[in-house]
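What follows is a set of notes on a single structure, which appears directly below.
Removed: one protein chain of the complex. Kept in place: all other protein chains.
Per-chain numbering from 1; labels A, B and C assigned in written order.
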Amino acid sequence: MDFSLNEIQAMLADSVDKFIQNEYDFDTRQAYAESDTGFSADVWSTFAELGWTAVPFAEDDGGLDGGPADIMVLMQQLARGLVVEPYLANVILAGGILRRAANAEQKERWLQPMIAGELHATLAFNEPQARYRLTSVATTATRDGDDWILNGCKGVVLNGGTADLLIIPARTSGNADDERGITLFGVAADSDGLTCNAYATYDGQRAAEVILDGVCVEDRAVLGEVDDGFADLDATIDEATLAVCAEAVGIMQVLKDKTVEYSKDRSQFGVPIGSFQELQHRMVDMLMACEQAQSLLLWAVMANASGSEESKRAVSSIKYLVSTAGRSLGEDAIQIHGGMGVTWELDVAHYFKRLTAIGTMFGDADWHLDKLASASH
Amino acid sequence: MDFSLNEIQAMLADSVDKFIQNEYDFDTRQAYAESDTGFSADVWSTFAELGWTAVPFAEDDGGLDGGPADIMVLMQQLARGLVVEPYLANVILAGGILRRAANAEQKERWLQPMIAGELHATLAFNEPQARYRLTSVATTATRDGDDWILNGCKGVVLNGGTADLLIIPARTSGNADDERGITLFGVAADSDGLTCNAYATYDGQRAAEVILDGVCVEDRAVLGEVDDGFADLDATIDEATLAVCAEAVGIMQVLKDKTVEYSKDRSQFGVPIGSFQELQHRMVDMLMACEQAQSLLLWAVMANASGSEESKRAVSSIKYLVSTAGRSLGEDAIQIHGGMGVTWELDVAHYFKRLTAIGTMFGDADWHLDKLASASH
Amino acid sequence: MHVTFSEADLAFQEEVRTFFRDEYPDEIREAVSSGEELPREMQIRWQKILFEKGWAGINWPTEHGGTGWTPVQKYIYAREEGNANAPVIVPFGLNMVGPVIYTFGSEAQKNRFLPDILASNTWWCQGYSEPGAGSDLASLKTKGDLVGDHWVVNGTKTWTTLGQFADWIFCLVRTTSDVARRQEGISFLLIDMKSPGVTVKPIILLDGTHEVNEIHFDNVEVPVENLVGEEGKGWTYGKVLLQHERTNSANTFRSEYRLRKLREQAATSVRGAPPLADDKNFMRRLAAVEVELKGLEYTELRTLAAVSSGKAPGPESSFLKIKGTEIQQAIDTLYMDAAGYYALPYRADPSVGEGTETLTALRYFNFRKATIYAGSNEIQKNIIAKHVLGL
Partner (left out) sequence: MHVTFSEADLAFQEEVRTFFRDEYPDEIREAVSSGEELPREMQIRWQKILFEKGWAGINWPTEHGGTGWTPVQKYIYAREEGNANAPVIVPFGLNMVGPVIYTFGSEAQKNRFLPDILASNTWWCQGYSEPGAGSDLASLKTKGDLVGDHWVVNGTKTWTTLGQFADWIFCLVRTTSDVARRQEGISFLLIDMKSPGVTVKPIILLDGTHEVNEIHFDNVEVPVENLVGEEGKGWTYGKVLLQHERTNSANTFRSEYRLRKLREQAATSVRGAPPLADDKNFMRRLAAVEVELKGLEYTELRTLAAVSSGKAPGPESSFLKIKGTEIQQAIDTLYMDAAGYYALPYRADPSVGEGTETLTALRYFNFRKATIYAGSNEIQKNIIAKHVLGL
């Protein structure tokens, strides 16, 4: 039994930590977030140079052969800098599909340039009517000779506005909400008939509404087997859920530490507010939430990595905890910071907003608790 | 707009209060609870003499023509003494059915002696498989010439062991869980084929499992119309729910007061524990729960009394609050009392147990929140 | 025991209801419904409509142009105002400094300031909090020195809501430092925002809005006639306001309106999704908040009945503040959760999401302030522990 980081993980953690410390302070992050694209192209190149974009991919594909634990380490560290560069969209989401479903030619065309930082990609897993149901794919793809014609809408596509490649799940057969009948397509962002309405999200990141109006793609755009895309989509979203949970746990720890620090510095009625017992106990609750979250994250990462039958349950467990305990921890952090906590100026508010966004992503607390309630053990 | 007690209510409150103060201290209550029948026959006679058993009945039936508000006042005061005499079983439950459904002959036979304190009655509204579904009536009544034959089980019948008369809802037509097809029967406790397994409940009260094995009753045992008993049953249970909620609110206030008092007297680390901020805030929460409960109780009582369309929603609202906020208030009262709180010796534990029992009675928090969730407003 | 109104009150209710139906301009109604902050000119236009109607000074006595309403009338009015989702009145003039001036001010001050306040000709803001003080209001450091016939004011006020629009500010200023209790030696000054030395610096809140400000006073000269009441007694006058601020923060009818709308929304399909009403979990959470709100409504009614029958209001205001803000935040959370992914877009193109979906998270973030301002909820609990429970 060993929960310590292996050598590679320790190096990874250390290099991300150094990067955040030296090159990614809060003001820099804010400047990147407010730039046109919502992130820094230079920083993204650095990520590629440092090999971070290569972590989860096979060595044959130019990757580092990393697993969920390595991604966890990386995301938990990136969280400390509230990094806005599109790691989730490119490496975890699009990368997760490409890794699983792309053939050699597609890997060369899409995966390798993505790893090199030269091509931006994302996965449009959501539709306006879907809420959190991955199977709710109303976008259609129909045969047109050797080509496919795509029609439909994709909603809140993470980093959709800057992506060169959009991976589009579309229905090629079956009924609404069937698992079977979903096919994954790699679609160039500049395809005719594709409109992308990009916007900022409240957590300082970017997303887009994507409309596909008779978009025509060749047959070689199909990733994996026709009608059989759901399994890869589902596995990728599980990984992405773990990745944002790792980020959330990192944020929870930062918020807890900053709140404790603030409560020691800040005086009211002539004493530090950290001396008030009611606040002390609340900060103890914050600490305990961090410990529970860290524990469940480790469980979920190990279960997912080993492909254990517990994996789905573990993923829903950590997501449920992050969505509930994370929310109340975030709210307490703001409350204890008082007036300062609700200002744009202080980083605390931005950690809180990102944590809130993660709470919703890939299913909120209710969604995952429902899964756990009906799971058999 | 007026929330004050009218003259009769004020007199009622005052007379119950005096009775509890003078004749019903905690040790006396414990002695009654531990006696063979679980209550004092003398005290019950006093209740009848003082007219308390007559409150909700029509003047023509020998009653005082009181309404839900009068019952509320009475129950909230009785709560302070944790009174074990079977007011709920006789006056509210059996009385609720008799008042609504009994004909003149039945009133003379059953209701008037009950009001006089000479006959004990109860309503066997529950069955082992029912959980909280009033419609779950599996006990059957079938015609046998002019008579009816009853077969089935009734579970946790309040004060069933000392009742002379059991009011038995039985299925005369329809399927399990249908509202239609339930008929109410007045059955003498000493009927052939009726077995009553009586026991104490954890809150110092009594109940019984009742088995009906071919119990034969005459047609004049039918209360109201055949197949049509559900409406009276349902209305009676709503009133009973309000009555126990009033009792619960009374208990919550007692627990809050006793806890605040204890926290001032009890010292640890050289200071009263009431000086610890974390406990102070918890006691403020207890106070606020009491205020919210009192408010909802008033709403529910007025809505029920006026037969407003809000009535069902109001009853479920106060019951939900009593079951949730009451539970956490009770748990906090015990926790703040520390070791003393978990002893039999201290009255606090017994208030807590009664409050817990009420939490379950006539539907727990989940049950009532479900009703509220699907209610249209 | 009843909650029915008298005939006269019912007639009044009808009048108020008709007013909101007929005289609440559609343009303003829509702007309020959009969920965005109401533009200043619409805010003033609405307040002037109320002034024309004679309903600007809700709490004011008739001699100063107030309504002279009974507590029950005020209650009825507030309920109809909430039901109509009418704009929230900017409170600093009409509800805060106005009452202080007509209660403690000189005749000259009354004549000079009250008419413009009532007619919403002047926009007022509040100078209470200071950087670093937070809920510990009495620790204030802004100083006023008497030099000739002026108070020379130096210091900084913060969290000044809508101060960027203000013509005047009322301030608590320390005018005597050698005092036994920190609450003494504080005076209540009225300061023209155009005075030389006043600077307004925006504070941006976490949702990106400019709503509050820091106000700096650098040797600002305030004529002695702008001192309200006695020198050094400002704390007493100021406390009256705070009490009011807290009661007001219960916002029961606003919350009721929002819950009702949410139930309506849940019953319909948004963006082609199945109605949220099919989601039992969500509806249970909604119902639980409805229960709390109904309790609060009746707690307010009980307070009202007590006040109507002549009892003085006590620390109930702390209770109402705590519960009211907790419920507000619970509703904000429900709206945000109902929007799901569509809470994420930040001030996006209105075609994204439906209705106010993309504003739900911003409101959730913005209203974290509700449990912090006007004396944090922790402070309110301290007050109840001390003054009600005697701890």
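Quick note on the criterion: contacts are C-beta pairs under 8 Å (C-beta built on N, C-alpha and C of every residue); 3 or more make two chains touch, one makes a residue touch a chain.
These numbers come from a predicted model, not from an experiment.
Asks: When the whole complex is taken into account, which chains on show are touched by the absent chain?
Replies: Looking at the entire complex, the absent chain's contacts are A, B, C.
Asks: Which residue among A:37, A:267, A:280 or A:343 touches the omitted chain?
Replies: Here the residue in touch with the unshown chain is A:280.
Asks: Using the touch definition up top, pick the residue from B:130, B:170, B:244 or B:303 that touches the left-out chain.
Replies: B:130
Asks: Determine and list the chain C residues touching the chain excluded from the picture.
Replies: 280-281, 284
Asks: If you put the missing chain back, which residues of chain A would it touch?
Replies: 1-6, 9, 69, 260, 263-264, 274-275, 277, 280-281, 283-284, 287-288, 291-296, 298-299, 301-302, 314, 317, 320-321, 369-370, 372-375, 377
Asks: For chain B, which residues touch the unseen chain?
Replies: Against the missing chain, chain B presents residues 126, 128-132, 138, 155-156, 197, 199-203, 207, 209, 266, 268-269, 276, 278-279, 331, 334-335, 338-339, 341-345, 349-350, 352-353, 356-357, 360-361, 364, 366, 369-370.
Simple rule for what comes next: only the chains that are shown with their structure count from here on.
Asks: Name the chain with the Cα centroid closest to the overall protein Cα centroid.
Replies: Most central by this criterion: C.
Asks: Based on mean C-alpha positions, I'd like to know which chain lies farthest from chain B.
Replies: That would be chain A.
Asks: Report, in whole Å, the distance between the mean C-alpha point of chain B and the mean C-alpha point of chain C.
Replies: Here the centre of chain C sits 44 Å away from the centre of chain B.
Asks: With chain centres defined as C-alpha means, what is the inter-centre distance between chain A and chain B in Å?
Replies: Centre-to-centre distance between chain A and chain B: 53 Å.
Asks: Averaged over CA atoms, how far is the centre of chain A from the centre of chain C? Could you give it in whole Å?
Replies: 39
Asks: So which bits of chain C are touching at least two other chains?
Replies: Counting only residues that touch two or more other chains, chain C contributes 378, 381.
Asks: By the touch rule stated above, which residues of chain B touch at least two different other chains?
Replies: 277, 280-281
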